[in-house]
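Just one protein chain is left out here, and the rest sit where they should.
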Amino acid sequence: MPDLLGHIAQTRIVPAGRYGANDQGVTVTLVEGVCFASIATAWNRTEGLNARCAAAFGTALPTGPKRVAASGLAFIGMGPGRWLAAGFTIGDLEGRLRDAFQVDAAVCDQSDAYVLFAVSGENARAALAKLIPIDLDPSAFRPDDAATTSAATIGVTLWQESPAPVFHLAVGRSFAPSFSRALVMSAAEFGCAIVG
Amino acid sequence: MGYSVFSILADACRRHSVWTPAWRDAAPKPAYDVIVVGGGGHGLATAYYLAKEHGIRNVAVLEKGWIGSGNAGRNTTIIRSNYLLPGNEPFYEWSMKLWEGLEQDLNYNAMVSQRGVLNLFHSDAQRDAYARRGNAMILSGADAELLDVGQVRALYPFLDFDNGRFPIQGGLLQRRGGTARHDAVVWGYARAADRLGVDIVQNCEVIGFLRENGAVVGVETSRGPIRAGKVGLAVAGSSSRVAGLAGLRLPIESHVLQAFVSEGLKPLIPGVITFGAGHFYISQSDKGGLVFGGDIDGYNSYAQRGNLPTIEDVCEGGMALMPAIGRLRLLRHWGGLVDMSMDGSPIIDRTPLDGLYLNAGWCYGGFKATPASGWCFAWTLAKDEPHRLNAAYRLDRFATGALIDEKGVGAQPNLH
Amino acid sequence: MRIPCPFCGPRDAHEFAYLGDASLARPDPAAPDADALFHDYVYLRDNPAGSLRELWYHAAGCRQWLAVTRDTRTHQIAEATLVRKSEAAR
Partner (left out) sequence: MSRLDQGGLIDRSRPLAFSFDGRALSGFAGDTLASALLAQGETLVGRSFKYHRPRGIFAAGSDEPNALVELRTGARREPNTRATVTELYDGLVAHSQNRWPSLGFDLLAVNGLLAPILGAGFYYKTFMWPAAAWEKLYEPIIRRAAGLGTAAALPDPDHYEKAHGFCDVLVVGAGPAGLMAALTAARAGARVIVADEDFRPGGRLNAERSEIDGAPARMFVDATMAELSSLSNVRILLRTTVFGVYDTGTYGLIERVGDHLAEPAPHRPRQRMWKIVARRAILAAGAAERPIVFGGNDRPGVMLAQAFRTYVNRYAAVPADRTAFFANNDASWRAAFDAAAAGAQVQAIVDVRSAVASALADEARRWGIRIILGGQVVATEGKRLSGIEVATATGIETLAVDGLAISGGFSPNVHLTCHHGGRPVWDEAIAAFVPGAVPPGLTVAGAAAGRYGLAACLADGMAKGTEAARDLGFEGSAGAAPRADDGDTAVEPFWYVAASRGPAFVDQQNDVTAKDVKIAHGEGFRSVEHLKRYTTLGMATDQGKTSNVTGMAIMASLTGRSIAQTGTTIFRPPYTPVAIGALAGHHRGKDFRPTRPTPTHAWAEAAGAVFIETGPWLRAQYFPRPGERDWLETVTREVTAVRSGVGMIDVSTFGKIDLQGPDVGALLDRVYINNFSSLAVGKVRYGAMLREDGIVMDDGTTARLGERRYLMTTTTANAAKVYQHLEFCLQVLWPDLDVQLASVSEQWAQIAIAGPRAREVLRKVVDAGVDVENATLPYMGVIEATVMGGVRARIFRVSFSGELGYEVAVPARQGEALARAVMAAGQDFAITPYGIEALGVMRIEKGHVSGAELNGQTAAADLGLGRMASTKKDYVGRTMAGRPAFRDPDRPTLVGFKPVDGTARLRAGAHFLGIGQPADLAHDEGYMTSVAFSPALGHWIGLGLLARGPARIGERVRVYDPIRGGDIEVEICAPAFVDPEGVRLRA
């Protein structure tokens, strides 16, 4: 079993293909074309920021580890006064957010900082349970819930967008190859397909 | 009756064994010249050397439980003198010399076994750091060799040389390093100290200090007050609590260090190996168990038990270093209460209080120091000044800045 | 050991970095006895066997510094709060 990925370089994201059991219990999609930006504000300026956010995007920023989607953007709570914005927007997300938030928030383009994996399939939860140290049971982790944690010593921010068990996992770019190995090893017994 | 093969044969011929208790289970007297608080290796060794080297025999060792119930009875039994800094190396080398003659000195087989201690390196920077260390050892009269990967392979062919995430490049070897039977060290010192007249008082917990115009003149215990000319503390993880009874705050935090032993096996690992790219070290006991450990859990604790992340980290290091141990089984794991000092080095010194002396801050490395610690603490107690060997282990070094920080992580005990 | 992070929820302690005693306050460097004050601040600890208010940093989560009240004998945690909120609230 350790040989499953023996032929793949540690420095590459495990390439598209089928791995493990002759089945397709888990599908891993590499999501391309998503822009990210980090948003941070001082604890005493959150209100003003929320007002600006509502004005510009029609939603307040989430409080707590949640995801809020509006106007083609998603805001994911990363910490008190900290969010990750994500969206298939063309062009300059950082600029757009900066214009909207003015001095009430510090915005940084992070579009290249993350690699985004989407994990789905009937065994998605069972496979992720081997990596993610938080409770992903439907009763505990619901659509639009988010979490930032450590999986197999690799930092990951994850969220669920739909009732269907599709989990989005954002991983630091330089860690993505090792993360993809851990993910495939965890999903191998169910049959794992990597697409995109 | 002295211990020897003849006395054993003689005893075997009798119907009923005539062996007497290895030490008297003494009741406390009202007063002693010196009271040593703590019936672990350091405390018992201190009492032994007070009696043997300084003729001070009116001595009591007070132990709150049974002797050796603390770190002396729960460590991974490694002895070595492979230290880096001038404040440390001569002290530990003296300890190694005492180990080398210990059994004949005590008439007790502590199974001191100089099987070699090997610290692996995995990068040029690590190699240079070990060269610096090895040179420092040689300058202090210790032995040290820098091995290349070929020489390491010859010693330990089953390490992961080919597929390691951090390839092994070589190692720093101290051949005189090795292991000793930890409980036997306690019992040997206890028996030898007892024969010189030292009272070993078990189930006697210190709950306060007797004071006369500021000075410490004895201790209050669970078995009543006991007066003493001098009181020395050798209570490791309990140092802050006991010193606190005298109103002292120490540059020490108590942390949990876990240790592990596997099922018994035929000889597999000849010496002691330390992984340089993870937290893992291992040796094999004479009974056949693999004795191993790694990093401390990293938070203050008096619980004498740790948690899974450290256990996993240690076993991951073990599998990375020697993937042959995968099917061998962990038999038992436990936690010790270690006195982590602020620079990772010990304290053997007088305290600001007259009559009170401190031996503490051994972090996770107290066992190897047992003989020299007792020897130097006895000297400091007897002569009211540190010996040259423990001159650097002053309590005021944190104020003067004369720190002894081998790891270079600063005033964060959980990182040492 | 699981720490109830006020933002992330209960997480295993291995997600956190430990610093220790939270009661220590950085002294005034202009104080006449600043040397002594800093010595105590940097090096001396109560190190109690019992309840201790200590600093944990949620490195793998929300990157907040928490003040965690924990019993060092049982590892039972009574409370965990965000340091910055509580400080700022003063």
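A, B and C label the chains in the order they appear, each numbered from 1.
Going forward, contacts are C-beta pairs under 8 Å (C-beta built on N, C-alpha and C of every residue); 3 or more make two chains touch, one makes a residue touch a chain.
Because the structure is predicted, anything quoted here is derived from the model rather than measured.
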item	value
Contact set of the excluded chain (shown chains only)	A, B, C
Option from B:149, B:196, B:245 or B:330 whose C-beta touches the chain left out	B:330
Those residues of chain B which, in the complete complex, touch the missing chain	3-5, 7-9, 11-12, 17, 19-23, 25, 66, 68-69, 73, 86, 89-90, 100-101, 103-104, 107-115, 122-123, 125, 127-136, 138-141, 144-146, 157-158, 160, 163-167, 178, 181, 183-184, 187-188, 202, 262-268, 277-278, 284, 286-288, 303-305, 307-308, 311-312, 315-320, 323-334, 397, 399-403, 405, 407-411
Missing-partner contacts on chain C, residue numbers	1-2, 10, 12, 17, 19, 26, 29-30, 34-35, 38-39, 41-42, 55, 57, 59, 63-65, 74-77, 82-84, 87-88
Where the unshown chain meets chain A, residue by residue	1-2, 4, 10-11, 20-21, 38, 40-42, 81, 103, 105-106, 108-114, 129-130, 132-135, 137, 139-140, 152-154, 172-175, 177-179, 181-182, 185-186, 188-189
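One rule holds in what follows: only the chains that are shown with their structure count from here on.
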item	value
Centroid spacing, where centroids are CA-atom means, of chain A and chain C in whole angstrom	30
Whole-Å separation of chain centres (CA-atom averages), chain A against chain B	48
Where chain C touches two or more other chains, by residue	12, 14
Partner chain B, residues of chain C touching it in the complex	1, 12-14, 18-20, 35-36, 39-40, 42-49, 52, 54, 70, 72-75
Sites on chain C touched by chain A in the complex	7-9, 11-12, 14-15, 60-64, 82, 84-85, 88
Complex interface listing, chain B residues touching chain C	240-241, 244, 249-254, 298-303, 307, 309, 342, 398-399, 411-414
